[in-house]
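Notes follow the structure.
A single protein chain has been removed from this complex, and every other one stays in its place.
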Amino acid sequence: MEFLLQPLTLLTFFPLLGVLVILFMKSEMKTAIRWVALVTSLITLGLSLWVLSMFTASNPDLQLEAKYSWIQVAGWNIYYYLAVDGLSILLVLLTAFLTPISLLSTWTAVEDRVKDFMIFFLLLEVGMMGVFLAQDLFMFYIFWEFTLVPMYFLIGLWGGPRRVYAAVKFFLYTMAGSILMLIAILFLGIQTNTFNIPDMLKVLPELYSSGAIASGTQMLLFVAFAAAFAIKVPMWPLHSWLPDAHVEAPTAGSVILAGVLLKMGTYGFLRFNIALFPDATVTAAPWIALLATIGIIYGAAVSYAQADMKKLVAYSSVSHLGFVMLGLFALNPQGVAGAILQMINHGLSTGALFLLIGMIYEQTHTREIKVYGGLWKVTPVFGTIMLIASLSSMGLPGLNGFVGEFTILLGAFGSKAIGNPWYAGISAIGVIMAAVYILYMFQKVFLGPAGEITHHHELKDLNVRELIIIVPLLVFIFWIGLYPAPFFNLIAPAVEKLLSALPL
Amino acid sequence: MHLSETVSSGFFFLAPWLVFAPLTGLLINAIFGKRFSERTIGTVASLASGAAFVVSVLLAYSVSLNHGEMVRWRLAEWIHIGSLSLDWTFRIDSLSATMMLVVSGVGTLIHIYAIGYMHEDVRFKHEEGRFARFFMFLNLFIAAMMILVSGDSYMMLFVGWEGVGLCSFLLIGFWYEMDTLARPSWANSNAAKKAFITNRVGDFGFLIAGFLMFWYLGSFQFDEVFKAAPAVAESAPWVIVAITLFMLIGVAGKSAQIPLYIWLPDAMAGPTPVSALIHAATMVTAGVYLVTRSASIYTLVPQAQYIVAMVGAGTALFAATIAVGQYDIKKVLAYSTISQLGFMVAAVGMGAYVAGMFHLITHAFFKALLFLSAGSVILGLERGHHAHAHHAAHDDHGKGKKKKDDHGHAEEEHGEVFDPGDMRNMGGLRKTMPVTFWLYIIGTLALAGIFPFAGFWSKDEILLDASLHFTSIYWQLAIAAFFTAFYMGRQIWMVFFGEARSDAAKHAQESPKVMTVPLMVLAALSVLGGALNLPFEGFHNLGHWLGHTLGEVEGLPLDLKVAGISTALALLAIVISWFLYGRNPLKTGQIDPLKKPLGFVFTGMENKWFVDEGYFALIINPFKKASAFLADVIDWRFWHDFVHDTVILGTYNWLSEIALNKYADQKGIDAFANWLGTATQWISENMRKIQNGFVRSYALSVMLGVVLILGYLIFK
Amino acid sequence: MVPVNYYVALSAVLFSIGALGVLIRRNPLIIFMSIELMLNAANLAFVAFGRSFELQGGQPFFGGQIFVFFVIAVAAAEVAVGLALLVEIFKTKKNINIDELNSLKG
Partner (left out) sequence: MTQPQFTDFYTLLPFTILVVWACVLLLVDLFIPKNRKSITAALAAFGLAVTLGYTISQIGVSSIGFNGMAVLDGFSTFANVLLLISGLFGIALAHGYTKRMGIQRGEYFTLILFSVTGMMLMAQAADLIIVFLALELLSIPLYVLAAFTRKVESEESGVKYFLLGAFATGFVVYGTALIFGSTGTTSLTEIAAAASNGSSGLLLSIGAALLLVGFGFKVAAVPFHMWTPDVYQGAPTSVTAFMSSGAKIAGFVALLRVFATAFPSLSSDMTGILWVMSALTMILGNLVAISQTNIKRMLAYSSIAHAGYILMAFVPYGNKDVVSTSIAAGLFYLLTYVLTNFGAWAVVISLEKAEGKGLEISDYAGLAKKYPALAAAMVVFMLSFIGFPPTLGMVGKFYLFRAALAGGFTGLAILGVVTSLVSAYYYLRIVVNMYMREGDPVVESEPWLTFTIVVTAVATVVLSFVPQFLFLLASTALLK
C-alpha cells in the first residue's frame, strides 16, 4: 500500500476521496456538496503544485515515478506506473487548475442533481490526471477510455436541448477512435512483451531495425494511434462531434472539454505517436501538417459563419488545435515546445471564453450573437475581460496566444520534417482569419447599438464569484504572454530529448 | 553578445520606464478612474505620457553623451527555445530615441488637448463615464508605441506593432455604439474592426518576413540579422528580396499604403485626438520606421527598394487625388495623411532614410496640428449647433408644443442629422474661431510645403532625392505635392472663408485654452521643425544624429531647381483652389464646382475610386459567402448531418433494422430457402409455406449452417 | 456381407429425410418423429460401425451399440418432456399447429 502515498498517486486519486464523501451526503445538501467538491479540487491543485515543487525542470526524463507491478502474467507485464516529465507537467497543472475554476462556475448554473454533477466532475478529473500521468499503455488506455464516461454524463444530463444526441455522438466518435488504438496497443504489447512505455522504448528500436516490425506495420500502428488522438483533438475532418458536444455541454463541461480533453489528443500524439513510431512520424509529418493547415483555415472560416457564440468558439478550437498539430509535427524544438505551450494557452483562453459565454448565458439564456449588441456599455468589466480573452485567442502579442502560435508557426516554417514553408505560410493566414471571427463576435456582442437582449434585460456585470473564476485565467494569460520563460524551461529539456530520438 | 548591456554612464537604466510610465498611468486610471474627476484623470494620463517624454529626452541625451553608440538594456527573458532566443531588450540609439521623442512629445501634447476635447465630446454624446477609458487607451497606446520603437528585435517590435493596432481598434471604436454623427449604428465599430483586420493582413506579411529571417538569417535581433544578411544576399538573394517584400506588406498595412490603406479613412471614426495621435503622427509612421530600421537589409536588394519606393509614390499620388474629392474635414486630412505617408515610404524606399525620418517628424507636427485644429473646428460647430438647437427647442417649448427638451433628441426633431464634420456645413469660421483659423493656416502651409515652414524642408529633401535617382517617382511625388496644396487650399476656403452655410457654423464658438495651447506648441514646431535638418553646409543635424545608427550619409545641399518647382506647383495649386472655392464661396446646397468640369473623374475621387467596393466584391463578400457555405453546407449539412447522421447512423440503422433484422434474419434466409426451393418443384412448393412458420425457418437456419459448413469441408 | 458403406449411406439418407421432415412439417408430433428418425439414423450408423470394428479387431467391441442404448434412453426422456410441453400448449391454445406459435418474433 506504499504506492498510495506516492505524490502522483495522491494527485491522481485524491478527487476520489471527494467522491466518496459526496456519495454519503444527501442530495439536498447542495451547497455543502459544492463546497466539498471545490475543496477537493483545490487540494488537488495544491497537490499538483507540490508535485511541481518536486519536479526538476532540467531533467528530461520521467520523474516522481510510482511504479509497481500490477498484472504479471506471462507476456503481459502491466505496471501501475505513474510518472511525469516535461511533456506532461504543464497539462497536469492545467487540469488541476481548470477543475476548481469550472466547479466554481457551476455554483449557480447547476441546480439540478448537484450531487451527481460533482461526482462525475471529480471522476473526470481523476481520468484526466491519469491520462497525463500514466506511463503504462494498459493503464493509459483505461484512463483514456474512462474519461469518456463522466463526460458523457456531463453532456447528457446537464446539457442543452439536444444533449442526448450530442452525448451519444461524443461517446461513439471518441470511442471509434480508441478501438483502433486498442488493437495497436495490444499489438505492441505482444511484440515487446510489455505495456510499460519506457521499457517499450528500449525494445522498439531493435524491433524496427531488425525488421521484426516492418516499416509498413509501423505506419499502420501510427495510424491506429493517430485515429484515436485525431478524433479527440479533433483534426479536420474528424471534428464533426465537437460543435455538438460544445454547444450542448454545460459551461463547466465545455471548459474542461476544450481546456483539457482535447489536449489529451494532442498529448497522445506527443507522448505516443512521436515517441513510439519515429520513422512513421517523420513520414507522416507532411500529411499531418497538411490536415492541420486545412483545419486551421477551415475552422477559422467556419467559425466566422456561426450564429451561436459557443459554436463559434467551438469551431475556433478546430482552428487552434490545428496550430498545435502543426507545431507538434514540425518536429523541431520551436514547433513542439510551442505546441505544448499552445495547448495550455488554448485551455486558458478558450476556457475563459466559454466561462464568459456561460456567465452571460446564465442571465439571458441565449447565445445567439445577433440578439446582443452594445453589451460593453452595460457590463464594462465583463466586456473588458471578454476582450482580453478574445485577444488572447486571436494571438495578440503580449498575451499568451501569440507566444504559442508564433513559436509554432516559426517552427513549422523551417521544419525539416514538414519539408516546405507553405503550410506554415498558409496557416499564418489563419491568424488573420482568427481576427476576423473573433472580432466579429466581439463587435456583434459588445459593440454597436444595443440589441434586443441588451435592451430588454436587466443585465448585471460580473459579480465577485465570477471575477474569482476569471481573474486567475487572466493572470496566466498575461504571464505566459509576457514572461513564458518558466513555462518553456519546464518543457524544453523533455522536448529536446524526445526529438533527439527521431531520424531527422 | 550582450556586452553592450553593461551601461557605464547615462540614463539607460530608465529605458523600461518608457513603457512602464504610461502603463502606470493606465493602471491608476483603471483602478481609481471612477473616483477621479475628469481633470485628475487627464492630468494623470498626461503626466504618464509626459514622464515617458522626459525619459525619452534623458535617453536621447544619454545617447548623445555616448557619442551615438547604441545601448541595449535587457529587462527580461522572453522566449528561449532551441535556437530561438528572444528577450525583452530595449535598444537605445539615435533612431529609436528620435522616434521616442516624437511619440511621447506629440503624444503628451495630444493628451493635454484631449482633456479639453473629450470633456465636451463625452457630453455631446451623453457618456460622461467614458472619459477615463479614453485616457487609459491613450496611455496604452503610448506604451505599445514605445515598445515598438525601442524594441531590440523584430519580434519585440512586432509586439508593439500589434499592440498599437489593438489601441487603434479600441480608439477608433471608442464610440462603438454609434456612427460619427452619434446615431446608433455599427459604423464606428465596423471601422475599428476594419482597421484591425487590415492591419492583421499586414502583420501576416511581417510574420512571414520574420520566419524567413529566422530560418535564413538565424535571428530576430537587429544586429545579428544585419550581420548575417550580406552573406545571404550573396548566396540566396531571393531570401532577402522575399523578406523585404513581405515586410513591405506589413508596412503597407500599418502605414496605410496601397493596397492596404483602406482602413485609415474609416479610422476617422475615432475621436479627433486619436486621429491626430495614432492615425497621423505616430502609429502610421511605424512602417516608415520599420523600413528605416531595416535599412541594412533593404540596401542589399535594390529591386525591393524600388518596389517600396513605387508603392510609396503611387500611394502618395493616388491618395492625394481622393483627398480632392472629399467633403469631410477629417477625411481630407486622412487621405492627405496616406499621401504623406506615401512620401515617406517612397523616401525610405529610395534609400533616403534621413529624408524619410525628417518628413516623418515634421509631418507629425503639422498633421497633428491640422487634425487637432480640425477637431477644434468640429467641436466649435458642435457647440454652435447645440447652442442653436437648445435655443430652438426652448422656442418650441414656449409655443406650447410638446417636444422633449433633450439634447440627445434635438437632432431627430430637426429631421436631418447635422454633420459637424462636413465642410459643406461650414464657411466663414475665421471670424468665429480666429485662433483655430490661424493655427490651421500654419498647418496648411507646412503641409503644402511653403517656405519656410517645416514641410517645405522635409518634402523638398525627398523630392530632391527622387529627382536625382528616380525620375518617375519624382514626378509622381511632385504631382502629389501639387494636389496636396490644392486640396488644402480648397479646405481653407471652404471652412474658413465665405459665408456660414449652416446655423451651427454661424454660432460656432472658439475652443478653450486647454485645447488651443497644445496647438500653439505644435504650430511653433510646424514652423520651426525644418531647422532640424536644414540642407546647408554645417547643418544636417538630423542626418548626423541618425547617422550614428544608419551610417553617415552626406547631406545634400538645397537644390534651388527642385525647391523652386515644388514651391511653384504649390502656389499654383493654391491659386487654382482660390479661383474655384475662394473667389466664389460655396453656397448652401451647391454642388462642388469641380464636379462639372471633371465629371466622372470627380465622381471617382468622391467615391475613393470605389476601392472599398472592389474589396467587398473581390474579397470580403466572397469570404463571407465561402465561410457561410463551408459552415452551412460543407460542415453542417455535409460533415455533420449527412456523413454522421445519414451515412454512419443511417448505415447502422439500415444494417440492423432492414438488412439484418427484417431482411436477413427473417426474409433473407427464407428468400435463400426459396432460391433453394426452385431446384425442385417439390421443395419449392413446400418451401413457400415456410414463410409462415417461424420455428421451421429457425431450423432452416440451422440447416443452412450445416450445409454451408459441410459444403466448405467437402468442396474446399 | 453388406459393406458398411451401404449402411452409412442408408443412415445418411434417413438422417436427411428426418432433417427435411423437421423443416417442412407443421405438426409437432410429426416433427418429433422426424427427430427420432434423425437419431435412429445415427443409431444405425453406430451399430454398423460398431459391427465393422468388431470384424476388423477380432475382439468384440460394443462401443457403438452401447452408445445406441444411451441414445434410445435419452430420446425417450426427451420425448416425454416434449409431449408434456405439447399437452400444455394444447391446453392453452387448443391447437398444436407449429406455425401458429409465433407470438415471439422480431
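As written, the chains take the letters A, B and C, and residue 1 is the first residue of each chain.
Convention: a contact is a pair of C-beta atoms (placed from the backbone, for glycine too) under 8 Å apart; a residue touches a chain by one contact, two chains touch by 3 or more.
The shown structure was predicted, so the numbers you read here are calculated from the model rather than taken from an experiment.
Among the displayed chains, contact with the absent chain in the complete complex occurs for A, B, C.
Note that of A:Phe14, A:Phe55, A:Phe132 or A:Phe171, the residue touching the chain absent from this view is A:Phe171. Across B:Phe32, B:Trp238, B:Phe579 or B:Tyr698, the residue that sits in touch with the chain not pictured is B:Tyr698. Although one chain is not displayed, subunit C still touches it through residues 4, 8, 11, 15, 18-19, 22, 28, 31-32, 35, 38-39, 41-43, 45-46, 48-50, 52-53, 57, 61, 63-64, 66-67, 70-71, 74, 77-78, 81-82, 84-86, 88-89, 92-93, 98, 101-106. In the full complex, subunit B touches the omitted chain through residues 652-653, 655-657, 659-661, 664-665, 669, 694-695, 697-699, 701-702, 704-706, 708-710, 712-714, 716.
Across the interface with the omitted chain, subunit A contributes residues 70-76, 113, 116, 138, 141-143, 145-146, 148-149, 152-153, 156-157, 163-164, 167-168, 171-172, 175-176, 179-180, 182-183, 186-187, 189-190.
Operating definition for what follows: only the chains that are shown with their structure count from here on.
Taken as a graph of touching chains, this assembly is arranged as a line, each chain contacting the next along an open chain of partners. Rounded to a whole number, the gap between the C-alpha centres of subunit B and subunit C is 95 angstrom.
Per-chain Cα centroids separate subunit A from subunit B by 35 Å. Subunit B meets subunit C in the complex at residues 661, 666, 686-687, 689-690, 692-696, 699-700, 703.
Residues 19, 22-24, 26, 98-99, 101-102, 105-106 of subunit C touch subunit B in their complex.
If you check the complex, the residues on subunit A that touch subunit B are 169, 237, 239-241, 243-244, 298, 301-302, 304-306, 315, 332-334, 337-338, 374, 376-377, 391, 396-398, 402-403, 406-407, 409-410, 413-414, 421, 424-425, 428-429, 431-432, 435-436, 439-440, 443, 446-450, 482-485, 488, 491-492, 496.
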